[in-house]
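Questions regarding the structure given below will be posed in turn.
Note that one protein chain is taken out, while the other chains of the complex remain in position.
What follows is chain A.
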Amino acid sequence: MLAHLRAPIASLARRHTRTMASLPPLPDATASDKAALRNMSDTLIEMLGGDSLMPTSSDTPSTSASPTVTPATTSSGVPLINVPPAQDPLLHYFTSMLMKDGKRQRAQRITSRTLLYLHAYTRAPPLPILRKAIQIASPAVRIASSKVGAKVISRPIPLTEKQRTFYAISWIRKAAQKRPVGRSVEERLAKELIAVIDGTSSVIKNRNDIHKLATVNRGNAGKRV
């Protein structure tokens, strides 16, 4: 890769990896993200000899009825390109965790029906509710236990965003399975997600127990095993 592109792209990649957010941030991006994107687009403009990155209006004739979308621009007036993912990453991960024996369509149906049940129970958009419930249920650390001589020492270790979502969805699924028999998977999951937000779920107790253990063992945090 060209040397003067490497730094801004590397900084962009650092900012945008390991996140479960649904879309890359555009208007309300942090100052450092904007600076990195601006840096990269300015570098590209230099390389291309000052040409615009987007096609000019003379190439694509637009009808008067079609709405014109003004893309976000950098300070130098260059439009930013933002390519969103095909599917919401959190929903994709949720479906993957429900999937068994590679049956993705079945898992996808369960996810869709769970969102439908959420909407039916709350009369609100279901995706923010799912996101909020998983945020509440996620632990921030995990406890790694190891033996030093005869003693077992427990160390708190921070988790990445994907690891946190894994634990949250795993606990929600197990708690939902324990609900009264006779209802469908989707209904149990939806009720469990609402219970997490209400604060009545056992998932919250799981998370608090881990956090309390971490607080008790916070002296072991940086120790060599």
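We take it that contacts are C-beta pairs under 8 Å (C-beta built on N, C-alpha and C of every residue); 3 or more make two chains touch, one makes a residue touch a chain; residues count from 1.
Operating definition for what follows: contacts and distances are computed from a predicted model.
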| message | Looking at what's absent rather than what's present, what does UniProt name the missing chain, "37S ribosomal protein mrp10, mitochondrial", "tRNA-splicing endonuclease subunit Sen2", "BHLH domain-containing protein" or "Pyruvate dehydrogenase E1 component subunit alpha"? | response | "37S ribosomal protein mrp10, mitochondrial"
| Which of A:83, A:150 or A:225 touches the chain that is not shown? | A:225
| In chain A, positions touching the absent partner | 14-15, 17-19, 136, 140-141, 156, 158-161, 204, 207-208, 211-212, 214-215, 218, 221-225
